Structures are given as C-alpha cells and as structure tokens.
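Left out: one protein chain. Kept in place: all the others.
Per-chain residue numbering starts at 1, and chain names A, B, C, D and E are given in the order in which the chains are listed.
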Amino acid sequence: MEQDRFQRGLDKLKEFTSSEEVNHLIESDGLKDIAPDLRKFIVEFAYGDIYTRSGLDNKQRALVTLSSLVTQAAYTQIGTHVKRGITSGLTPEEIIESIMQLIPYIGFPRVQNALNMTKKIFEEHHVMIEEK
Amino acid sequence: MEQDRFQRGLDKLKEFTSSEEVNHLIESDGLKDIAPDLRKFIVEFAYGDIYTRSGLDNKQRALVTLSSLVTQAAYTQIGTHVKRGITSGLTPEEIIESIMQLIPYIGFPRVQNALNMTKKIFEEHHVMIEEK
Amino acid sequence: MEQDRFQRGLDKLKEFTSSEEVNHLIESDGLKDIAPDLRKFIVEFAYGDIYTRSGLDNKQRALVTLSSLVTQAAYTQIGTHVKRGITSGLTPEEIIESIMQLIPYIGFPRVQNALNMTKKIFEEHHVMIEEK
Amino acid sequence: MEQDRFQRGLDKLKEFTSSEEVNHLIESDGLKDIAPDLRKFIVEFAYGDIYTRSGLDNKQRALVTLSSLVTQAAYTQIGTHVKRGITSGLTPEEIIESIMQLIPYIGFPRVQNALNMTKKIFEEHHVMIEEK
Amino acid sequence: MEQDRFQRGLDKLKEFTSSEEVNHLIESDGLKDIAPDLRKFIVEFAYGDIYTRSGLDNKQRALVTLSSLVTQAAYTQIGTHVKRGITSGLTPEEIIESIMQLIPYIGFPRVQNALNMTKKIFEEHHVMIEEK
Partner (left out) sequence: MEQDRFQRGLDKLKEFTSSEEVNHLIESDGLKDIAPDLRKFIVEFAYGDIYTRSGLDNKQRALVTLSSLVTQAAYTQIGTHVKRGITSGLTPEEIIESIMQLIPYIGFPRVQNALNMTKKIFEEHHVMIEEK
C-alpha cells in the first residue's frame, strides 16, 4: 500500500517531467546520504496524495504551486516548477502572466526576480515565446 | 485616458463581483478620508492594467491570486478573493482544492487557517459543496 | 497499511494531547464538510510519518515546531502547540525561554505577540510558572 | 551601568510616547508574570542601545520602523508605532504616505490592512488629517 | 496621458539614478523579450504614480523603501536601492543606520546580510564613510 502511494506519486510526477528526468531525480538524489526520506515523502505525499486528488487539473495545480513559490521567493524551486509547468501543458505566456498577475499582491521585487529565473530556464530549455 | 484606465478597471472588477457590490465598494470606501487614492490605484492599476491583460482568463487569475494570499496569510483578503473567485466562475471545489494543493509548499497551519476563512465565507453566502 | 499510518499518527498525537481531546478533534472537525481530508493528512502524514521518526524526542519536536510557528506569526497554531508542548513534557519555563531565544533572530514584535498568546493559554489551562 | 542603559532607554522612549504612558507600560506590563525581562530588553536594548545612536533622527527612526512593521504585517505593533510616530513629530500625512509608498514593494493587501489600523488609531486619538 | 505617466515616472526615476543609468535600464532591459511591460509598469506606476505623490520627500521615500526590502530579504533590490538612496541624497551613514535600526524589529540575520550587500555596493561605487 505504501508502495502504491510511492508508485502513484511517481506516475503523477511523470506528468510534470520527463521519465528520464524522474529516473535521474530518484537515482542521483543529492540528499540521499543525509536525508533519504525527503525524496520519498515528496513523491508519496506531495505527488501521491495531493497532486492526484480530483478537483483541479495538472495545469491548475502547476499555476497554484508557482504562485506560492513566487510569493515566498523560493527561486530554486521556481526554476524546477517553471519546467514542470511547461511539461504539464502551461504555455510560456501563461507562466509569465501568472507571475505578472502577482504584482498587485506582492509588489515588483519578487516578480522581477521570478521573471529573471524564468528567463534563465526558458533559455536553457529553448522555450520560445510567441510574438504577440 | 486616466478615466479610461479607471473605467476599464471598474468593468473588469464587475466580472469578479456584483455591480451592486462594486458601487458599494466605491461609495463607502472606509479609507476615503485618510487614503482616497488607495481604492483608485486598486481599480486603475490592479484591475485596469493587470487583470485586463491577455494570457490568462479570469478563473486562472483568481486561482493565482488566492494562492498568493494563502501563502502570505492575508486572511481578510482571502475572504474577499474567495467571493470574487466564485463570481469569476471558480467552483467551490476548485477553491478548496487550490488551498489543499498548497500543503506541500507552505505546510498545514496557513492551509488550515485559509480553509477556516473559506468555510466562513461559504456559509455567509450559502455556497454549496457538491457531494462527491 | 493506510489504516496503519492513520492509527500510528493517532497514537503519536495522543502523546501530545489528551485522548479525550483527540476524540474531540476527530469527531468535531470544523472542516469536515468542506475539507474532510485535511485532518486525515495531519494525522497520517504529520503525526504518522514525521513525528514518529527517530532522531528527536517529543519534547525536541515540540520545541522545533513552536519556534517555526512563532517565526511565521501563526498565532492560532501557537496556542495549539503551547498546549501540546506542555502535554509532551516541556515545562512552562522551557516554552517561554524558547520564545525569548528568538528575539535576536526575529525581533521583538513576533516574540511579544507569541508570549501574549502563551499567557492566554497558560491562564485558560491554569499552568503555573515556578517562582525563580 | 545596566541601570544606565535602562534609564537611557526610558528617556528615549519618552520622546516617542507620553511619560504617563511610559509609566503605564512599565507598571502594568501584561507579561510581567511570565516574561518580566521582555519589557526590560525592549527598553535597554531597542531604546537604550539602538534608538539612541547617532545618524538618524527620531522621525526617521519612526518611519523606518513603521515600514518594517507594515512589511511584516505586524498589526498590533503598527498601532503602537503609528502613535509613537505622531509623538515623535511625524505628521499624519507622512505616516499615511510612508504606507502608500510601500504599494510597489509589498502589494495592496498589507497596505490596505495597515491603513485600516492607522485609521482606527487616528480616530481613537482624534488625529486630524489636513485638507489638501 | 499614458505617455505622461511614463514620462513623469522617468523624470522622477532620474532623481534616484543618473540619466545615463536610466537610459541603460530602459534600453537594455534584460526582461524585454519575455515581459516587456514589467519595466513600463515600474516606471509608470511605481515612479510615475507613487513616488511623485506629495507628503514625503525623496530621501524619506528611499528610507521607507530600503527598510521594506531589508525586512523581506530582497538582496538584489537592496543593492539597487542603496545606490538610489545615495543618489537621492541619503548619506552613507543614514543608510547604514536605517538598517541597524531594524535589529529590534527583524533580528540580526537579515540586518547582517543587508549590511554585507551595502558594503559591496559602497565598495563598487567608492562610497566613503566619514570617520566618526
């Protein structure tokens, strides 16, 4: 049953990132020596228990997650979840707009920093922004 | 032109709240004696400049906004934006799920407090949750 | 197995609060209509998966938790966890000192607010502070 | 010497609040039973060591303090420091403008909540806003 | 009229930074490919609408802004606004003292990090601290 939660989480995670990258995440977990259970809890609980719930689709969950990370200025994780948002089906424009939408709620500094991180990820992954 | 931004913001705001309530907001602004421009900036800038942008629909903007407010523990505004989310077309279940989605990113305390505020708003406005 | 996690969490939770209060928490969960799984996740994941780990005793977990809640200004939960800290074996003095210890790290305002909440809980539960 | 720091802090504090209120603060400290040293540290360290430094005048220190409290959403302390700001020589307009100035840096929600608290304090203390 | 807001913002911004640097900011905006409106909103809204208001002078606005950025640990922006503060007329000592003033309100860690960033900016721009 625990195995089920882990497997269910892994399957869900693959909807947000390539299976190649999932394997990489599990096998080369940088924290496996000091905190091997962190990765397990992320897969089992975050992806297995929470992301698999009904009520929101993957794109909505990616938007909600990104908005929280921008608000708390968690720049490493903003990078990770911009990529996962793209894989889950968000367009680059939706990602940028969701960050712009936060200006009235958190102000310019964190929005600017989040957009700089987004730009870096887009460039590394050759994400194209459509001309408007 | 300034008038245009204010009017455009007011029109957009009416997509998130009843026009009766919009009139109420403008006419009985509790801060009009000490900070009359605050309401003006919210209408002109937040609703007129930001919410009217392309790239996200109203429901997506409501989700992103609510996620940020839950993350920053702004309970008064969570109340306001739960109502606006419902008016913009979010279902009660989408609102609850977007708060539940934040457990892995902000932990239980702020999620619990946000759900308590949501419950209060749902009860005051007779919002029904469908049986699953 | 899931049942095991829930039961294990419930058993752990009883080390932090009276079994009478645990029953009360489960039966009269104020959020059971709109978010019945929140309580389940708190019991299963927070208490079942995390609090039951080795490496720290209950008193240490209560100190670490309280410090985080004071830092994030989560006053409702400070109230809950001051009570749970006492039940887990922390002395009133240890609770007050752990809040005082945070002055150099978060400043006076949140420390003062947390101590006011602590005083309220101590009075409601007739907790005595020893004369020094 | 310790006595000196306390006395120096008390003298400085009297520049931010009436001496009647200072006496009241010391004599009826609500936390004197559980944390008698909190008040002592605020007087000795915050007012005795920090506020007495050269480089900024009292009005500047009041502005800097208020800006930080609005940013961290510490509403009880915003109330206290709006009053102290007025006593230190800030005009009501300077207080309101310093909160409005934060819109681009923290967004509307915390600004709105801080202005509501400011309005309450102004009304309780019959502070008048000049017609512009 | 919109043009007016942008121009008014640009004029105000030039009171906080050299016109050479303003031109550089506008022309080589690193985010112009993915979020061209961010810079526009900062100029129009932050500088055009907010900084131009009456009630506080430029030096006061710089102090209030810096205090908020230190409180929210926005180190990139602390760098930018330390420079703008100097250009607006704040002395190096006023900048350092406004950060020291925050020790009782946010604790040592964020003050220490902000002072390290300030030191770096002072060194890059050959800002001298007067001997006391």
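Note that in this section a contact is a pair of C-beta atoms (placed from the backbone, for glycine too) under 8 Å apart; a residue touches a chain by one contact, two chains touch by 3 or more.
Only a predicted model underlies this, so the values are computations on that prediction, with no experimental measurement involved.
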Omitted chain's touching partners, listed by label: A, B, C, D, E
Absent-chain interface as seen on chain C, which is shown: 42, 45-46, 50-51, 53-56, 60-61, 63-65, 67-72, 93-94, 96-98, 100-106, 132
Residue ranges of chain B at the interface with the undisplayed chain: 102-109
Positions on chain A contacted by the hidden chain, ascending: 30-31, 33-35, 37-38, 41-42, 46, 69, 72-74, 76-77
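We take it that only the chains that are shown with their structure count from here on.
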Partner chains shared by chain D and chain E (touch criterion as defined above): A, B, C
Rotational angle, Cα trace of chain C fitted to chain D, multiple of 5°: 120
Distance between chain centroids, defined by C-alpha means - chain C, chain E (Å): 41
For chain E, residues that touch 2 or more chains besides their own: 37, 41-42, 45-46, 53, 69, 72, 102-106
Chain contact topology (line, ring, star, complete or other): complete
